[in-house]
Structure formats: C-alpha cells, structure tokens
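A short write-up of the structure that comes next.
Missing here is one protein chain; the remaining ones are kept as they sit in the complex.
And then chain A:
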Amino acid sequence: MNRAYEETARNHQLAGGEGYSYEGRMWEEGRGDGGMDELLAVLGYKVKSSDMADVAQKIEQLEMAMGTVQDDGISHLSCDTIHYNPSDISRWLESMLSELNPSQTFDPNGSFSSIQSTVLGQQPQSSIVSSTVPSRIYEDDSEYDLRVIPGIAACKSADSTSDLQIEGSCKRMKRDSCQISTFPVNSAATAGSVPETTRPLVLVDSQEAGVRLVHALIACAKAVQNDNLQFADALLKQIGLLAVSQAGAMRKVATYFAEALARRIYDIYPQKSSIDPSLSDVLQMHFYETCPCLKFGHVTANQAIMEAFAGSPRVHVIDFSIKQGMQWPALVQALAWRPGGPPAFRLTGIGPRQPDNIDALQQVGWKLAQLADTIGVEFHYRGFVYESLADLEPSVLDIRPSAEETVAVNSVFELHRLLARPGSIEKVLSTVKALRPKIVTIIEQEANHNGPVFLDRFNEALHYYSTMFDSLEGCGLTQPNSQALAMSEVYLGRQICNVVACEGTERVERHETLTQWRARMDSSGFDPVHLGSNAFKQASMLLALFPGCDGYRVEENDGCLMLGWHSRPLISTSAWRLAAG
C-alpha cells in the first residue's frame, strides 16, 4: 500500500495531475466520482471508499481461510473457478470466500441462517457447541433428526436443502461449490447484521473440526452415562462423519472410541473367550517394535533387577507376564558380563492358556535356553499356565531359601487386570510377599482408567490414548501405514474398547496411576526401591536411539521412572521390596 501511495504521489508530481495514459485514466476515474478509492484505483481495482473496511475484513478472512485449508483444497480456485469482474474487489472476495466456505453465503431458508447467527451470536467463534445447544435444536424433533448442525463440517451443500447426506470430506464440498461462483452480497450483510460477532465467518478448519469431534465424543459419552441412548446413537453418526474429516492420529483415535461407544450402546461386549492370547501376543510384539514404551520398561526393570542381584550366585526371576519373553535376553547377556562371572539363572514364566495346545511358554523357555547356552549362562526354566494370577500358589513355584537364591518378581502390564475382581490383587500381593523377593518390578500404564464414573474414565482414556497415538505417529519410526504400525494401533484399539465398552469382570484394562499403585503397595507391606541413575541413563540412551523421537521424555518421580510424550506421562516403572520388619 505504501509503495502505491508513493508511486501515485510521484506520478502526480511528475505528470502534474495528468499522468500517463493508463494511470491517468485510472487517476481521473479515481478523482472522479463513484466514490472509488484512489489508491486502489491506481492499481486497477475498483473499490468504493465506503466499502474499504468491509473489503479489508474480507481480505483478512480470505487469507485465514486460505491459510488453514488443506493442501490441495484451494487448487480449484486457480483452475476451475470463473471470476467475474475481478477488478471489483468486493465482489471478487465474496466469490472467493463463498467457494472456500459454502455455508456462509448460501441461505436457502431464513431459519437456518437465523439459527446459525443466533448460535454464533451466543458464543464466541472458537467455542464449540456444548451439549445444551443441540438439545435446544432437537427439542421439537423427537427423532433426534440432525437436520441442522451449526458449523461447517456437518453442513449440507447449497444445492440440497432437504438432503441430510454430507458428501464425504470438506474438500469435496468445496469442489461442488465451485459452481456457485458469485453469491449475492447481501448474505454478508445478513451475517454482518449480528451485532455481537465481528467475525461471522466460520471457516472450514480441520483443527476446528477436530475440536468439535472431541466435544462430540465427550457429549456422546455423557449421553451414554445418562442412559440417553437415542441421542448417543445420533451423536455417533456425527462423530463418524467428523472423524473422516480428520487425518492421522486424531482420526484413528476417534474411530476407535466411536466403535467402543457403539459397542457400549448396543451391548456388544467382546466376549473374553474370543480374545485369542496368541493374537494378543502378536499385537504386543508389534507394539514392542514400534514404540519405545515396552523397551523402556524392560530396560529399567532389568537394571533394577541387576542391581538387586549383585553378588548372588543363584538368581530366580518370576515373570507374571512372560508373553514372548522379550525382556530376558538382555538380562541374560547382562548377567553374563557381571564382574565375577554369571550366576545360575532360573526363570519362571507365567502365562494364560494358549489355544490349539500350542505350548507357547515352553517355546519361550527353549529359545532362552538356547541363547543362554550360547552366551554361557547356566539357565533353568519353568512355565506355568494360569488364567488368573490370583490362582497362583507360592508353593507351586519351588522357592528355595533366601540364603541360597535371590528372587525377583516382574510384572509388565499385568497387575491392573487383577483389579477387575475384588480380592484378587490382595491375594496376589500376599503371594508375592510369600515368595520373599529381593525386588519386585512393576511396569504399568500411567493413567487412571479405573474411576467409578464412566465419563471421567472416558475423558482420561481419550487424553491418554490420543497422546499414545500421537507418539506413535510423531515417532516417525515406521513408514506410515506399515503393518507394524497398524498392528500396534489395533493393540491400543483393543485396550480402548475394553476401557469404554466393557464393565464388571470383563473390563480388565483397569489402569491406575503411579500414585495409586504406590498407596496400594505401601499398604500391602512393600517399601519403595529407588531406581538409580544407571537406569535413567540407559533409558535416556534408549530413547536417543529412536529416530526423530524428541517428543519422548524420561522423568524421575520420587525414585520411579516415567516415560512420557511431551508433558504427558505414559508408562511408569517402579521397584519394591518387602517392608522391613
């Protein structure tokens, strides 16, 4: 603008008011009437001075819209659109804006725009429909017919007024609206007539759709909690459509939560018997490969166990969650290099029954025995099949006296499952005490998914799993859409389903926070063991090995270590010993 001003000033001086032919014509026009702004007229645009504020606002809005739209969302603006009379900046802006934001300019019936403007008038632009607003709209429609939803993402295209179909993603909506090149300017006036809002434009914004999606999920959960299942069902359809408009982690999380909510509404709880333990093993393996969470747990627990085993000639590890035994090769190798030579290493693995009589536990033992033999560590293995840890009796485990053998108990993501049945956790902890271990290492998810109120659990789970999925995506470890990543997501998805859709003894993913576990262990007669700086260093180094994973943090929390993604802790490792006396 400044340069134009200078140029015109110079031209004025040079030409003495007449100017060259092109600019002179413009200049004269500008000097003439029509109220055209002089400076813009020099540049070839016709804008009324009275419209200047409006035009400036529209330019700003267009800039915002173009900045926030998805990648190829505006390419049609350059190829397909027909601009009439582009020198009329006001109308040109109007047409551009209408193509980016169809709902803003269409107004088939006054009721819609009035509802929209009243809704917008009531709330600031960035806030989202609270659960009270939908009920205002639905109160006269007993079938929860979602005809009118404020906002863009759910808006119908201008052509169909009675059609509820929303044509897929926002991008397609924009393409359809290409045909509507210019729209009457008075629609802007309609929006502008709402006094409270200076920005009546609600932009097509995937970020905003994301926020709306979160709110829809929470509203649905609230409806489910209030037993308002019809409304919840209607919201589910909403959520499905909103989720499609998202990309990446947000979409996946929303899809899993929507599915879990659907299962809860329709009472389709996945039966426990249908959960194949071998499948869950495979899923956890893929999760182990793609995410540093499990590796972090293994490394820190192994370090604590190594420190507890210092100086013992015979050691015994009892693993409550042997799965594929991925934690133990590293321990065997570390034991092999112990100054003073390796001890005799005994491992007891406990796991659920596998289908088809495949003895997975024995396979693990066999592989570890081979490895130990290669490395030169004396190794013994026993596997026990138990459906629930509470059925375990200490006498079965053949514990030798403490003078002879040092015992360690290890549990990765297992203890929280016991909270589903009352009394189980107490029984297991007393069993552990009866084993007289030197150290007990517990690796658990750091979240409270076991509160009494469903909505609180839902909110917690939403935040936790969003962070988890973000970390999987942000880690950049695997190519997007690779099989391992997909399997890890299924692994997390099953947890989500269990937290949201199941109740009672079926809901086994009862995660609790470190604080809660601390209280429980304290009251059961255990003292905390501080994980040393070696564990911290190893964990940090492990994280440094992951490419592009700046988001992960290792934090020390009063002797326990936590792995978090940015500021949100995800996994915690804690170590315990029997309380003195």
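Heads up, the rule we're going with is that a residue touches a chain if its C-beta (ideal position, glycine included) is under 8 Å from a C-beta of that chain, and two chains touch if they have at least 3 such contacts; residues count from 1.
Note that in this section contacts and distances are computed from a predicted model.
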{"item": "Hidden chain of the complex, named as in its UniProt record, picked from \"CASP-like protein\", \"Nuclear cap-binding protein subunit 1\", \"AP complex subunit sigma\" or \"F-box domain-containing protein\"", "value": "\"F-box domain-containing protein\""}
{"item": "Touch with the omitted chain, as defined above, among A:Ala232, A:Leu368 or A:Ala575", "value": "A:Leu368"}
{"item": "Residue of A:Met66, A:Val211, A:Ala330 or A:Leu455 in touch with the missing chain, whole complex considered", "value": "A:Ala330"}
{"item": "Interface residues of chain A (partner: the chain not displayed)", "value": "278, 281-282, 285, 288-290, 292, 324-326, 329-330, 332-334, 336-337, 339, 341, 358, 360, 363-364, 367-368, 370-371, 374-376, 476-479, 484, 536-547, 549-550, 552-556"}
